[in-house]
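Removed: one protein chain of the complex. Kept in place: all other protein chains.
Chains: A, B, C, D and E, in written order; residue numbering restarts at 1 for each.
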Amino acid sequence: MEDMNTTQHTSQKYNHELEEARSKLMTMGGLVETQVTNAIKALLERDSSLGEKVSFSDYEINSMEVAIDEHCAEIIARRQPAASDLRLLITIIKVITDLERIGDEAEKVGRYAVEMAETPTYGGLHSSLRHLSGHVKTMLSETLDALARLDVEQAMQVVKNDQQVDDEFDSITRQLYTRMLEDPRNIKDSLNVTWCARSLERIGDHCKNICEYVIYLVKGKDVRHTNLDKIRETILGE
Amino acid sequence: MEDMNTTQHTSQKYNHELEEARSKLMTMGGLVETQVTNAIKALLERDSSLGEKVSFSDYEINSMEVAIDEHCAEIIARRQPAASDLRLLITIIKVITDLERIGDEAEKVGRYAVEMAETPTYGGLHSSLRHLSGHVKTMLSETLDALARLDVEQAMQVVKNDQQVDDEFDSITRQLYTRMLEDPRNIKDSLNVTWCARSLERIGDHCKNICEYVIYLVKGKDVRHTNLDKIRETILGE
Amino acid sequence: MSTLGILLTLIVLAAFSYYIGRKRSLALATPMQRGGNNLHSLPSYYGYLVVAWAIIPALLVFVLWSTLEKPLLTSSMMSHIPAEYQDKSADERSLISNRILNLVHNPERLATADPLFKAAAEDYQQMQSLSNIIKTLLVLALAIAGTFIGLRHVKPKTRARNQVERVVQIIMIGCASIAILTTLGIVFSVLFESFRFFGQVPATDFLFGTHWSPQTALRADQAGSSGSFGAIPLFVGTLLISAIALLIAVPLGLMSAIYLSEYASPTLRAYAKPAMEILAGIPTVVYGFFAALTVAPLIRSMGESFGLSVASESALAAGLVMGIMIIPFMSSLSDDVINAVPQAMRDGSYGMGATKSETIKQVIIPAALPGIVGAFLLAASRAIGETMIVVMAAGLAANMTINPLEAVTTVTVQIVTLLTGDQEFDSAKTLAAFALGLSLFVVTLILNVVALHIVRKYREQYD
Amino acid sequence: MMEATLDMTTVAKVNTATSGGREEFSHTISGTIGKPYLDGKDAKFFCRDVNVFYSGDKQAIFDVNMDIGRNEVIAMIGPSGCGKSTFLRCMNRMNDTIEGCRVTGDIRLDGEDIHDKEQDPVLLRARVGMVFQKPNPFPKSIYDNVAYGPRLHGLAANRAELDDIVEQSLTKAGLFKEVKDRLQSPGTGLSGGQQQRLCIARTIAVSPEVILMDEPTSALDPIATATIEELIDELRASFTICIVTHSMQQAARISQRTAYFHMGYLVELNDTKTVFTNPQHQLTENYITGRFG
Amino acid sequence: MMEATLDMTTVAKVNTATSGGREEFSHTISGTIGKPYLDGKDAKFFCRDVNVFYSGDKQAIFDVNMDIGRNEVIAMIGPSGCGKSTFLRCMNRMNDTIEGCRVTGDIRLDGEDIHDKEQDPVLLRARVGMVFQKPNPFPKSIYDNVAYGPRLHGLAANRAELDDIVEQSLTKAGLFKEVKDRLQSPGTGLSGGQQQRLCIARTIAVSPEVILMDEPTSALDPIATATIEELIDELRASFTICIVTHSMQQAARISQRTAYFHMGYLVELNDTKTVFTNPQHQLTENYITGRFG
């Protein structure tokens, strides 16, 4: 089976239910993306009110997670899905956990952004942080794109990009360490930045997870905890 | 329905499959617990070889996660479970994600333990860290216990305890900050300790998640992202 | 040995050959694990196989011999009588042969018989006993030889079961073919005599003539000596009586069936159905008696009280009783077809809010209609072919009328009249009966085939 | 009225049939668990203390209480012989056609007692249509099958009206497209699934308010079953539908509420989602999850 | 032998039946997808290029190739009329009993060609037992039902041996406990599920190597079905089992491998888990997920 099943179920209602689960997922994804964007914006532009907004908006994502989980459980109970439908539902169940965690991380970033809004500059860190958050934002939006379009190629791209995010995070950590050594007054700010960077890095990890689920959904193969070359081999080679 | 269904399915094989899923879950839980214990031990006793062992053992947990996921998907596809059986499977699918993350955190702690084995002392932090890790260990083992015995009371206790862990983490963070300000040479170590504490705190969070799933599994009610009083009300009051 | 003796001996032989056949197969078998053995078939099949070898050839020869014995002996006997008798006509020769055979069967009369016949009879007796001895010996020899041949076939590899089964199947095919033979027998016997009849009386006269008076004159100079054989009055009479019968039987039978299967309580059904069946089981001769002695006088007296002239053997009486006779036939056939309509159909209609009678009229009857039409045709065929009632209650006078109060005669009545009593097989009068039989057969055949076709199509719909 | 019946405490010790012998179960059925009652306004059918007896003393249904809502699909499930079909047949008094069957209790359709002396079963069955296990089209043309009910009850004043009713009913049953060129050919010539849809069209044609379905797909293959299930969902917009099914999956797929019957008792009546993800009674749970003994 | 048949390229344009009319599908069936072949050692049945024709030119099965393993439960699924039952009946030559049915191709049981002239269908059927859709116990006592086969084939030398076979067979069929006190009562007096297990016991009694089952639970309720499914799983230890079922869930529950038939073609034969979580052919996927057209 090369592509996802696009024909319709005999039961329109079943189609509708699956469609609903997917669109809820995408809505949640959109919400999470907004949260992340806002958090990053608040962080970079030191917008404390936006940061606050982000930290208060997390409950929406949380309640969406619960609702989608329930919806999926109901579909499984009522429809006895198999094959691609079942994979879709399991993927959704898994993906929303990651999305919710991304939301959590965004919330944290938002909270730190409020705290850090007072700090004049992050010094040289600003550009690194901007770079990292740009990367993570792209990664998230590509992830959601791969999820929406069930695009395996793009998902694999994201998995690959996660390494870059990790590398960037490492470089930021090193910079912060240096900065703290340079001037102990920076320690508090630097620590906050570290936490933010850490959260952003984790968002990247979650994106990677989501993309792995997308590959599972489309290809029926679980590629988690497998290195990239192997994934490529598994998916395309065979 | 007051308790979990303990009667047997007409299909012995089905019983067996569900039992297997559960026991795999418990095995994974055990493995994670060992990892966490080892990681903490390595951290507190500055045992770099144990820390290395922990950081290399994570792949086992990862592969277990994939295997259990697959097993659950197969049962759903083949058995069309409903009611408590379905909740069990969904819970397992959800719980293993958290377990795997706990494993990841343990791996991180292990890695930091290796790094920090050189450091003579953590100063006053040692006892705080010991305290926190003791707490987390208890929490994890209580969580696994609640999971094994499907004990809602205990699960609720764990959910409650998470707040303590968070508080302890905050106090450690504050101590570290002070320590870094005191002597910039401590910064590197302190940062490592922070990361470890952070990981331990996250393990606590994951334990809380798992316990919320246990409540869902037994009571059929999703209590995630609900505050504790409300949970009590939902579960016991109604 | 007598026929019975030979048959008994064969039965004993069969039992014996079964026994040794079975025994032998067991002796040849090598046992395998769990009680089984290497025989292809169960031991009893080997027994049956030997029996088949022993009995079938012997029995065939026996039957063949017994059938051919008498004609052969007779012809050989006839060839031995003096030449002056050989020239006689066939009739006379058959007369002579009958007389000789008579002597053979009644030996006490031999003493007083014509010496010529006596010699022939004695000759015949000798040949007969000789033939009997040969027959007995031959049959028994064949049976014993068969047993041995059969025994030689008893080997573990022999597919005894398959062979026995083939034999059984051939016997069954033979049995099934008797139906064809019967039809052929009917067709040829009736056709043959009918052709002879039409040789004497033109078919058109028979089919379109309106005057029926088959009595050939005793003296040649009497008027109408040849008789007249216009069968139209008979056909009209038959149709009249049948129509009366159907007029009574069809509505009554159909409505009874409907009531019994759709309305009646189980108790009523339990009593009424067997009661109707009794009506069906009463022999026609009883109905005839009833019609002739009770109904006909009753109708006559009732008719007279209304000032109508009613013949003592009126078509009405015969038709009425025939109608009664056909009621259970009609009702049981209708009952069958109504019950064949699936319950689901009724539920469907009740579920729509139909009343019972609406369900019956609009769903069940239309669904059962082909079956009911088939039943009607079969009833008609039955009425046309019915004999005893009309023989006893309808008249002999071939009136061409459709007045049910007059006497009419029917085809079957005429056949019986013409063929009972003394007959000469060559007279037109006797042969006319066969011609009538032919028309009766053809008409009922057409009705039956059409009816059965309809019923079969109907059944297939719900099977 | 809800209060009056809620405190009813028919505590029955239930013997659960095992496929082998009979084994005593400790679960008791005390009233009905779940949401058997609806707001008075929403209830189309209102059933209280329904008991059904078969010839002699054999009781098939024990004190069933339930409301059936407007435009909902309610599914009745349970092991064979649990009384689900018997209960269904109470609702249009089809049990009247069974010798020796006696129904007691209060069943109301839009507030009218269906056992009332004034209530006519013929009229009732026009209002409460029924579809059966085996497709049972009459041996008439497709057109006449659908026109049967309207003709019977004199619902169409003339041919044009009748044509209209037939076309609409067939359309609603999702069959019109498939048969519009052969309305005069016999209904028995259709495939199993089409026949069943024809039966549904026939039932719709008299514009009933409620449609009862007694295992409508048990004689059909999965494909035809899927089509019928889809149709049932569409029909919900215009009718109240009660469906008995031995396939719990089917109940899960098509119903809004599910009633679980056990040995003549209504054990649980709840939202379908709840029944299949979190049933309240142990017996329901056992049945749903395949723990039969 | 695998290589020889793998490159077979029966490319057939398939019309998928929709419940309404027929619609052309673009999917092609070119050979069988999945794992139709086993190692020679493991294969109990070996089927190559099996074609079945009904009276005249109607072809019911097209070039089916499959191996059936020892002690596996292989399930055959597919829409009605897909040929799954027909194929099943090839394997013990039950198709011989159907007028005008012609089977071509190579079917081997343990390497022996079952269509060989030397091969007696009667003996074949003793080796390849069959259980049918409707429980069909003979109207004899339970004992005689089970003893029928052993008597027929002369498997028991004496009464004690026969008793032994009967007891063992009933025990294997999970029925002995339930009926041991009434072995002489008629088999038709049992419940549906018990009857079906009796039929299984009857089949086991002649110690077949393979048991074919043709929708063995379609006439049973869910409880009896569950018991039979459980039994099938236990029987797998001693027999090779081929089961035709119209319930894909059943196939999912009990089989090791699942074969999907479509319009006479074997579309996919794969591990059951694969078929139900990740089928390889679009047609299989459509059927499994309920996308019928």
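In the analysis below, contacts are C-beta pairs under 8 Å (C-beta built on N, C-alpha and C of every residue); 3 or more make two chains touch, one makes a residue touch a chain.
Keep this in mind: contacts and distances are computed from a predicted model.
When the unshown chain is looked up in UniProt, the name that turns up among "Condensin subunit ScpB", "Phosphoribosylformylglycinamidine synthase subunit PurL", "Phosphate transport system permease protein PstA" or "3-oxoadipate CoA-transferase" is "Phosphate transport system permease protein PstA". Here one chain is not drawn; of E:V73, E:C90, E:L109 or E:A126, the residue touching it is E:A126.
Touch with the chain that is not drawn comes from one residue among C:D114, C:E277 or C:E304, which is C:E277.
When the missing chain is restored to the complex, the residue among C:G21, C:P214, C:G288 or C:G319 that touches it is C:G288. On the side of chain D, touch with the chain left out of the figure occurs at residues 120, 122-123, 126-127, 153-155, 206-209. Within chain C, the residues in touch with the undisplayed chain are 161-162, 164-165, 168-169, 171-180, 182-183, 185-186, 189-190, 192-193, 251-256, 258-260, 262-264, 272, 274-279, 281-290, 292-294, 324, 327-328, 331, 353, 355-358, 360-361, 378, 381-382, 384-388, 391-392, 412, 415-416, 419-420, 425, 433-434, 437, 440-441, 444-445, 447-449, 451-452. Residue-level contact of chain E with the missing chain is found at 55, 92, 94, 97, 99-100, 122-127, 129-139, 148-149, 152-153, 186, 188, 199, 202-203, 206, 212.
Just so we're on the same page, only the chains that are shown with their structure count from here on.
For the pairs C-D and B-E, the count of C-beta pairs in contact is higher at C-D. Computed centre separation for the pair chain B/chain C is 94 angstrom, with centres defined by C-alpha atoms.
Each chain gets a centre from the mean of its Cα atoms; for chain C and chain E, those two points are 49 Å apart.
The set of chain B residues touching two or more other chains comprises 9-11, 14, 73, 77, 80-83, 86-87. Residues of chain C in contact with at least two other chains: none.
This structure has the following touching chain pairs: A-B, A-D, A-E, B-D, B-E, C-D, C-E, D-E.
Those residues of chain A that touch chain D in the complex are listed here as 9-14, 73-74, 77-80. Interface of chain E with chain A (complex): residues 248-249, 252, 276-282, 285-286, 288-293.
Against chain A, in their complex, chain B makes its touches with residues 59, 62-63, 65-66, 69-70, 73, 76-77, 80-83, 86-87, 90, 93-94, 97, 177, 180-181, 184, 187-188, 191, 194, 198, 222, 224-225.
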